[in-house]
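Have a look at the structure below, then the notes.
Every protein chain but one is kept in place in this view of the complex.
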Amino acid sequence: MAPVDLAGPDDLSFVANPRYLPYVQDSLAGVLLVPESLLDRVPEEIPTIAVEDAHVALYHVLRLLHPEQREPAAVHSTAVIAEDVELGADVTVGPYAVIERGAKIGDRCQILAHAFVGQGVRMGTDSVVHPHATLYDGVIVGDRCIIHSGARVGKEGFGFVWLDGGHRKVPQVGGCVLGDDVEVGCNTTIDRGSIGDTVVGRGTKIDNLVQLGHNDRIGEHVILVSQVGISGSTTIGDGAVLGGQVGVGGHLTIGAGARIGARGGVIGDVPAGETYSGYPARPHRESMRSHAMIAKLGEMFRRIKALEARIPGDD
Amino acid sequence: MAPVDLAGPDDLSFVANPRYLPYVQDSLAGVLLVPESLLDRVPEEIPTIAVEDAHVALYHVLRLLHPEQREPAAVHSTAVIAEDVELGADVTVGPYAVIERGAKIGDRCQILAHAFVGQGVRMGTDSVVHPHATLYDGVIVGDRCIIHSGARVGKEGFGFVWLDGGHRKVPQVGGCVLGDDVEVGCNTTIDRGSIGDTVVGRGTKIDNLVQLGHNDRIGEHVILVSQVGISGSTTIGDGAVLGGQVGVGGHLTIGAGARIGARGGVIGDVPAGETYSGYPARPHRESMRSHAMIAKLGEMFRRIKALEARIPGDD
Partner (left out) sequence: MAPVDLAGPDDLSFVANPRYLPYVQDSLAGVLLVPESLLDRVPEEIPTIAVEDAHVALYHVLRLLHPEQREPAAVHSTAVIAEDVELGADVTVGPYAVIERGAKIGDRCQILAHAFVGQGVRMGTDSVVHPHATLYDGVIVGDRCIIHSGARVGKEGFGFVWLDGGHRKVPQVGGCVLGDDVEVGCNTTIDRGSIGDTVVGRGTKIDNLVQLGHNDRIGEHVILVSQVGISGSTTIGDGAVLGGQVGVGGHLTIGAGARIGARGGVIGDVPAGETYSGYPARPHRESMRSHAMIAKLGEMFRRIKALEARIPGDD
């Protein structure tokens, strides 16, 4: 498979987005996957396969062409694993991985090179911890989770009180729980709860460089795109989608299925199902309208001046 | 202890924020810590302990209930420590930690699993370097500092000149100095100075994923919330607080005690003691007023149009 502009006669390619239609004319691709909705915009002489959704078709085709390859399970001789750690069946532990005492690792998990698994961590089955990721003490990870390289899960939260001339750390005694099928991106940081847990629900996918604060409760099947930052004690409802670089204040609630446009800055609750954007985040249509009007402020000023000139004023 | 909405009859809980008063009615908590200011808003039948500040009370109670546990000091057999490194008394070095030549580590420090301590690093007493953190060559760390997992301290700064058809790196020969009681969050990056040092003052707490540029001079007891980015050669005064995702331009000064609201984008100096927000950051009240007026721009346009209709114009 190859992108439409680079594909040759032996390649399968696809068009998922009308934006790429201009490339189709000159594409040398052997055959194109095209959604039915775009089919009449592709020249007839180009061989196509009509599909309902190009991305879903890709998913199926790529899994056929690139089946997942799994190395045989093995524990590397350099891994440092505390004596009382319970390793399930067919667990892989890479070179220089460290698993501290009391940890419990489910069947078929992979703890890859240099990964650090703290005391008392519990992992379900079939989860992967990539090189250099850190699971702090006591973190709970579900089944089929993927923790990417450099992710830091379960650090103590950022909570201080001012006492005797300095910021004193409030002990952060809560936990950090990731449900099944959760993915945590590279270098993402998830703090554990201060009192009570930080929770990431089943099926939620978190991109790179995201920050979750203490006691956040992230619902199921949520999507958090890269560089999102969520302050502490905030609740994100099931199925919500937060675009890249979105920021959300503390102690807020974003309802189920809500969408926050990339870079939105959320400073109040967002109702379920709504799409918000901008800073401060507002309903997307209002936000777009404001941006359009801001671009016309110069004209507005001129019209006010013209009105003032036409009206005999008191001063 | 448990959060007010999850606490049972055997739990101690607390209310620090009026936002959580609605949960009090149905709380099963055995007893609640309540600040005096909220006491009359809690139903009488709920057992309470009046406190001046709920967070300070929490700090004391949690330290009693969860005393810090310290493992006996030990140097793991897999640690790679250069011959001339000076380790103080009761230092812990975790598995696979690397300490390079010329480093000097004070009493009771903990260099945990996989931590990397470069050549000539000097650390005071009682400081902790968490798994996978990196102290580049020559970094100076005070007493009682905490460097969290994945933090990168003392990388060369991002400075180039354009010469002979390419960006050429200007040698970055300054240092990086962290005062006593400094905390550096997970995956935070602090560049060393180009000429002269990058300095973080005593008692300053830095959250996760923060970026400090070369030659920044961060004062004492400053709070930098997660994802803050500060360009090079900027000065932040003592006691300043920068909210999440704040950005600050280079060569600027933020005065002592100033506060920058989350997401603020600072492009000029900020006077001591002021609260700024928005982009470009302005005094918070002005900024809030602008946001309110932006939301009314549609109405403003309509009123101008109405005025124009009522006035016989020249054109």
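Order of writing sets the labels: A and B. Residues in every chain begin at 1.
Quick note on the criterion: a contact is a pair of C-beta atoms (placed from the backbone, for glycine too) under 8 Å apart; a residue touches a chain by one contact, two chains touch by 3 or more.
The model shown is predicted, which means the values in this text are computed figures rather than measured ones.
Novice: One chain isn't shown here. Among A:109, A:209 or A:252, which residue touches it?
Specialist: Reading the full complex, the residue touching the unseen chain is A:209.
Novice: Which residue from A:88, A:244 or A:283 sits in contact with the chain not drawn here?
Specialist: Residue touching the chain left out of view: A:244.
Novice: In the full complex, which of B:13, B:48, B:110 or B:211 touches the chain missing from this view?
Specialist: Going through B:13, B:48, B:110 or B:211 one by one, B:211 is the residue touching the chain not shown.
Novice: So that we can see where the missing chain sits, which residues of chain B does it touch?
Specialist: Within chain B, the residues that touch the unshown chain are 80, 96, 98, 114, 116, 132, 134, 136, 150, 152, 155, 158-161, 163, 166-171, 173, 187, 189, 191, 195-196, 209, 211, 213, 215, 227, 229, 231, 245, 247, 249, 251, 265, 267, 279-280, 282, 286, 289-290, 293-294, 296-297, 300, 303-304, 306-307, 310-311.
Novice: What residue numbers in chain A mark contact with the hidden partner chain?
Specialist: Output for chain A: 1-3, 6, 17, 19, 53, 55-56, 58-59, 62-63, 65-66, 68, 76, 78, 94-96, 113-114, 130-132, 148-150, 181, 183, 185-187, 203, 205, 207-209, 221, 223, 225-227, 244-245, 262-263, 278-279, 291, 294-295, 297-298, 300-301, 304, 307-308, 311, 313-314.
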